[in-house]
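The complex is shown incomplete by one protein chain, all other protein chains being positioned as in the whole.
By letter and in written order, the chains are A and B; residue numbering begins at 1 in each of them.
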Amino acid sequence: MKHLISIESLQKDQIQNILDRAKYYRDAMIDGKWDRKKLEGKIVLTLFFENSTRTLTSFDIAAKRLGADVVNWNAEVSSLKKDETFSDTIDTLSAMEPDAIVIRHHEYGAPDFVSKRVNCPVINAGDSWREHPTQALLDAVTILQEKETLEGLTVSICGDVAHSRVANSNAKLLTTMGANVRFVAPEMLMPQKLPAKGIECFDTLEDGIKDADIVMMLRIQKERMDRSEIPDDAAYFNKYGLTPERLKHAKPDAFILHPGPANRGVEISDEVMDDPTRSMMKRQVANGVPTRMAVLDMLMEN
Amino acid sequence: MKHLISIESLQKDQIQNILDRAKYYRDAMIDGKWDRKKLEGKIVLTLFFENSTRTLTSFDIAAKRLGADVVNWNAEVSSLKKDETFSDTIDTLSAMEPDAIVIRHHEYGAPDFVSKRVNCPVINAGDSWREHPTQALLDAVTILQEKETLEGLTVSICGDVAHSRVANSNAKLLTTMGANVRFVAPEMLMPQKLPAKGIECFDTLEDGIKDADIVMMLRIQKERMDRSEIPDDAAYFNKYGLTPERLKHAKPDAFILHPGPANRGVEISDEVMDDPTRSMMKRQVANGVPTRMAVLDMLMEN
Partner (left out) sequence: MKHLISIESLQKDQIQNILDRAKYYRDAMIDGKWDRKKLEGKIVLTLFFENSTRTLTSFDIAAKRLGADVVNWNAEVSSLKKDETFSDTIDTLSAMEPDAIVIRHHEYGAPDFVSKRVNCPVINAGDSWREHPTQALLDAVTILQEKETLEGLTVSICGDVAHSRVANSNAKLLTTMGANVRFVAPEMLMPQKLPAKGIECFDTLEDGIKDADIVMMLRIQKERMDRSEIPDDAAYFNKYGLTPERLKHAKPDAFILHPGPANRGVEISDEVMDDPTRSMMKRQVANGVPTRMAVLDMLMEN
């Protein structure tokens, strides 16, 4: 594995290796014992072409926990503003020989394009609505804190599935690992083409989460509502918001995931979100750091 | 001491301990001898919700002088822009397990609120008009370079006292340490409620700094003038600007402090500001680094 561009390009054993390494770092951090100089003298260059602080901060902390230096390149004030082409910008940054590049880009395929032009590992921190591989990995790490295996689990991914890179990467990872994946969304927010085989589709939350082991809620973006049959926040919440009552349709020990930031009272109620026995949101964020440490470590160790 | 949220919450001996440690670091830096790896492997997360480069840079340098890594979180491009609640943002960042958080926020009480939600030390880098504890500490360190003790000194805090977190934190620290504090301001800029007992109030600079040991000038903000009886810069300078003539009312060896950035020709004349025998402004900034090193060290050493 030279880069981490997509879940789609990973084999089952590669995914398992990353999950194992992530679990190793999670446990090591609890004990306070890991090699804090593993990446000493290495430079991780972050290229974020979309605003993000959550994912950027998580990668920044992960890299520094392994002793790497981080250089944050700011797209806003860059030569791209001077009409430099994207490939010339990438060639320029590559010539400075960073030891790894972490990229987020609004266009599909940008991380893959970059990986073919540079001499260092490239990690996709989210591109378009297609892939966000480290999010799917950290979600799997989180599920595996509570469940023995992903195999045979029923995972319902609910909300704006069509525009969600989180949904796409998760659907691919989970089906590869043997879980049963459901998509739950109003018609306008359901993808036209499913990212993996065997995905079942539902248009009501009640049916979609029935007997599910994991309910993964997605952020709904207001600009998306206008174009669906759902006119506003309250209407969305009425039909697709996850409340304690609706959650009863899932298995009694079902857990809730959400990639954040959440819209309280839109896709999820305060009661569900703030219930520490059901909501895994804080753990997802916490697991993001060791998961990204695992990826940085595995790609940069040579 | 788990956090540094306010001067108000500190006992006299706690203040003294910080001042002693700050002095230790100031002297150690002059000799070039201190433990540059004291905080190696630790991550300080800075959360600045108000623009500031002076205080942010000072904390950034202080943390790095002790070997810590610094992650600067940028409020401008954060999930808050995506309508995430403040507490959800804090919970997210806390889940990433930084080793300390340095926060500046325009709302009163935000640092205290954060300290109750997270598992690491929280340092208030300025909240609303209420507290800026590290500024008051570095001011005390600066005064103590010239004076044996704070006890019995007369310190006149002059200008826009009502809106100044610097004035508030200083008034509390100085009265706790036994100094006599005066507030000098036009009526509209005098606080309705005094932050500590024993503060004397004056509405002319001449009376207010009479026989003072220390004259602390505050930055006047133009938008504040409109709402006071003072119509413009020149009028303010005429009445409240510190000139060499007015300074004669203070003790012959009185020193001038100003938290910066200063408005030359508004609250202070060029002559006073640039007189190295009277103005301590550069020393204040210089002392900011060892003072913040002391705070970081004391809070993070366990």
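What we mean here is this: a residue touches a chain if its C-beta (ideal position, glycine included) is under 8 Å from a C-beta of that chain, and two chains touch if they have at least 3 such contacts.
Please read these numbers as outputs of a predicted model, since none were measured by experiment.
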Given A:27, A:97, A:146 or A:253, the residue that touches the chain left out of view is A:97
For the chain left out of this view, which of A:13, A:31 or A:83 touches it?
A:83
In the full complex, which residues of chain A touch the absent chain?
40-41, 43, 45, 69, 71, 73-74, 77-79, 81-85, 88-89, 91-93, 95-98
Residues of chain B in contact with the chain not shown
29, 36, 51-54, 57-58, 60-61, 64-65, 67, 260-264, 282-283, 285-286, 288-289
